[in-house]
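Down below is the structure, laid out as structure tokens.
Every protein chain of the complex appears in place save one, which is left out.
Chain naming follows the written order as A, B and C, and within any one chain the residues start at number 1.
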Amino acid sequence: MSKGELRDVTLVEAVNMALHWEMQHDENVVVLGEDIATNGGVFRATVGLKEKFGFKRVMDTPLAETLIAGTSVGMATQGLKPVAEFQFMGFIYAGIEQIVSHAARMRNRTRGRLHCPIVYRAPFGGGIHAPEHHSESTEALFAHIPGLRVVIPSSPQRAYGLLLAAIRNPDPVIFLEPKRIYRAVTQSVENNGEALPLDTCFTLREGDDVTLITWGASVTETLQAADKLSHQGVTCEVIDVATISPLDRETLLCSVAKTGRAVIVHEACRNGGVGAEIAASIAESAFLDLQAPVVRVTGYDTVMPYYRNEAAYLPQVEDIVEAVEQVIAL
Amino acid sequence: MSKGELRDVTLVEAVNMALHWEMQHDENVVVLGEDIATNGGVFRATVGLKEKFGFKRVMDTPLAETLIAGTSVGMATQGLKPVAEFQFMGFIYAGIEQIVSHAARMRNRTRGRLHCPIVYRAPFGGGIHAPEHHSESTEALFAHIPGLRVVIPSSPQRAYGLLLAAIRNPDPVIFLEPKRIYRAVTQSVENNGEALPLDTCFTLREGDDVTLITWGASVTETLQAADKLSHQGVTCEVIDVATISPLDRETLLCSVAKTGRAVIVHEACRNGGVGAEIAASIAESAFLDLQAPVVRVTGYDTVMPYYRNEAAYLPQVEDIVEAVEQVIAL
Amino acid sequence: MRERHEFHVDSARYLDDHGKPMDDLPALAGDTGRVLAAYRNMVLTRTFDAKVIALQRTGKCGTYPSVLGHEVIGTAIGQSMAKTDVFVPYYRDQAAHMLRGVGLREMLLYWGGDERGSANWKNCPEDLPISVPIATQCCHAVGVASAMRIRGEERAVVCCVGDGGTSKGDFLESINLAGAWHLPVVFVAINNHWAISTPRSLQTGAETIAQKAISAGLPGHMVDGNDYFAISEALDTALERARGGKGATLIEAVTYRLGDHTTADDATRYRTAEDLKRAWGKDGIKRLQNWLHDNDLWDAAKEKALQADSKATVEQAVEDYLAIEAEPPTAMVDYLFETLPPALQTQRERIVSKYRGGES
Partner (left out) sequence: MRERHEFHVDSARYLDDHGKPMDDLPALAGDTGRVLAAYRNMVLTRTFDAKVIALQRTGKCGTYPSVLGHEVIGTAIGQSMAKTDVFVPYYRDQAAHMLRGVGLREMLLYWGGDERGSANWKNCPEDLPISVPIATQCCHAVGVASAMRIRGEERAVVCCVGDGGTSKGDFLESINLAGAWHLPVVFVAINNHWAISTPRSLQTGAETIAQKAISAGLPGHMVDGNDYFAISEALDTALERARGGKGATLIEAVTYRLGDHTTADDATRYRTAEDLKRAWGKDGIKRLQNWLHDNDLWDAAKEKALQADSKATVEQAVEDYLAIEAEPPTAMVDYLFETLPPALQTQRERIVSKYRGGES
């Protein structure tokens, strides 16, 4: 790929940049969803696309998530590459039948005759003081479904590169955008159309004492915890899983082989969260490496509270520090 | 409860018996679903109810799973106790938004003013030579949702007692019936209206060398494996989890504290299955007790094949035996 | 051989944009007490609405959906319903909530991010809380109506949904059940011309929302949702029909969303000032006020008093609301199940220890 223009962008701007790039370079890419064309998306992720690529390729749909999910399947069988937005992850549920029963299976069902190169985008996670259902993080539901990829970027650069990869991937991808950090930081991103790999975790920080495994907005608190701990002389390896499913167990296991300890941090509730799969995999495959049990720092097993109490639900820096201190003590 | 008549029944007949009992004793219990009234259900689970309790309480619905799930929520807020059938678990997906966003949250949302004593029943699992979508076992999706109970009986007695408990429970229960063993065996069940507890695993067989943890139709193969292993001098403790969520970790941990080893068996695909949560919990809380890693024997991370190859997908007795031999060797 | 099956929907309107009758008014217009009470509720609603927006702008409330333009419809609903009927609202039904007896303080709590906003509804304990996922409440409405039918009660359900919501399966499946089972439910589809930025014209190719009733075998009516008499008459008729076991009705109440979608939205991005101005010209509160004036039922002094009263009521509610402390964090697990399952006990203990006794 040629060298591209460098831009300082937020995560949501990086999403927008990737959409622009790919629509420009592949006429089969189309974008659809509620309020994504004229309004540019309630988070402005699709702003400018309609002006540039027209209503034919940038489609405001009626308010119907089953339809959004299922129409994308039909489009995909015709060789289009739909990027469909669910306005919030809390409204993806009506689309699940179409995603699970069709998008994830069309290739397998037809032995490759038809397939579904779809990206289902949704802003996810809590912490933005929104009403009920606007703070979901149920990535585990999709991670359990064979035939789907689940991808979660946690920086502008990864948002750009992973979204490009997701659109180019010939199979369906659930692409979840941590809205709490949509505009938290800017990062310099080269607009060069270069995609990142879809089956590798990202090691954000190297360390020897413990492996911190996380994704999404929790990457922020995890890095802060790692900082704090470094002042106490504890060095943490921090891994952004990013490609939640299929899972890159290799990178995780290598790290744990080195550190002997792992703490998993995620915002979703604990019971049956993706952290369970990661903990189970590590405990199974790195049994002899482990100096301490794999500990999970997660949301509680309850509904995300309305906003006055949402901070009490979300894993905080001190929860992570405490967990690390606990596993280090063993 | 008074002594009841003893009957030799299959699992599906036990379901029917429990429905009869509870409709007889609680006029708020109503039953709804597709083909459940006149036809008595495609598996005959609701046969006889319409004749006995009339169309007002036994309702054939239009073909609309979102509606079945959501109408039950409305009924429940009026103090009815709907028992709604999804004809197969593969068709529950359109109901997920109503289940996750409403049934599971109504109590929490209204701080107890309204609540949802609903049982969502569905036959689940593979092995009956049915077409695509008729073999799903995605219990993990529901286990991850706070506010739901997930219950899976694996014998006529437990089907009877757990279904009664589920109907009487004031909160929503996903009640999954392993259709592969719907008619596999008969068992003597006392029709006395006695419910079983909803937060306790069932220890089916005691043993010292390894804990086998399973549920649903896989209980059959797990018990067979335990039998085989006993001839090799390995004694297995076999636990039917039955109440998948909230999970009775206590019983599981006590057993592992004794045996030091655990093998989890389930039909659902491995990645993010309920086995992951159980393995993660054991590995975390019984770290020092474990002599070997917790191993999972599960379906593959793929779509259940059509029936000519479905046996190749399902965990078999020899897979379980092999896993036990592996953990025993450590 | 050809046959033709014919269907129709009616539309009704009594007052012109200035509040002048275009036709003989329905009998309810003679019930001065009712009409005045309606007017008062509309004004209170509008006063409340402006205040909540101000609170949000100053960080004292969360994202909030303005009711501007919906006051007449909600008021008519609140009045037409009997206490024993059940209301299944969506999120822009403040005017109806006032008359159902939901406290202003409760509404503030709800939008202020506190679950207790849906808890203590002592005047309408069976009413459903606000449903955020669009149109999902329609399924609940037919469930509640089914319970009434099963028990042979003479009660009815009113369910609101937006024009956007009428595209979603939940609405369409629910009206179908209402028709198949002859349920005592009245659906009010509030066509305010927008679903966030999506105009009514993109929502459906149907000329009216009311005609969606035909797909379910229900009667469909279109009424001017800024015409208090038209909407009230349609509701009275439909509710009587429902309570009398004659089945469901779909009413399309046409209005215009005069505010942004919510405080998080900026409607100037997608609609013109002229459109908005035109819509203000049809404002239903002004129309009814004019009619009251024309019929010597209202004057400037009364208006002044009402404005002052409404402000005082709202200020009091705001004061009450701001005085309420957040729930302890333990509340987030305490209402999930009737009794806390053992599996959640450890997590509850962690919350208690983290927040010193569960205080936030």
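One rule holds for everything that comes next: a residue touches a chain if its C-beta (ideal position, glycine included) is under 8 Å from a C-beta of that chain, and two chains touch if they have at least 3 such contacts.
Treat the numbers as computed from the prediction; the structure is a model and nothing was measured.
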Chains in view touching the one left out: A, B, C
Among A:Glu34, A:Glu97 or A:Asp301, residue touching the chain not depicted: A:Glu97
Option from A:Glu206, A:Glu250 or A:Glu325 whose C-beta touches the chain left out: A:Glu250
Contacts of chain A with the absent chain, listed as residue ranges: 30, 56-57, 59, 61-62, 64, 66-67, 69-80, 82, 94, 97-98, 101-102, 106-115, 146-147, 170-171, 199, 245-250
Chain C residues that touch the omitted chain in the full complex: 1-14, 22-23, 167-170, 172-173, 176, 178-182, 202-208, 210-218, 222, 247
Residue numbers in chain B that touch the chain omitted from display: 34-35, 38-40, 42, 60, 62-67, 90-91, 93-94, 129-134, 270-271, 300-303, 305-310, 312-313
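We adopt the following convention: only the chains that are shown with their structure count from here on.
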Chain B and chain C, separation of their C-alpha mean positions in angstrom: 40
Inter-centroid spacing, chain C versus chain A (mean Cα positions, whole Å): 36
Interchain centroid distance [CA atoms averaged], chain A/chain B, Å: 31
Junction residues of chain A, two or more chains touched: 65-66, 90, 93-94, 132-133, 271, 301-303
Residues of chain C engaged with two or more neighbouring chains: 115, 132-133, 169-170, 331, 336, 343-344
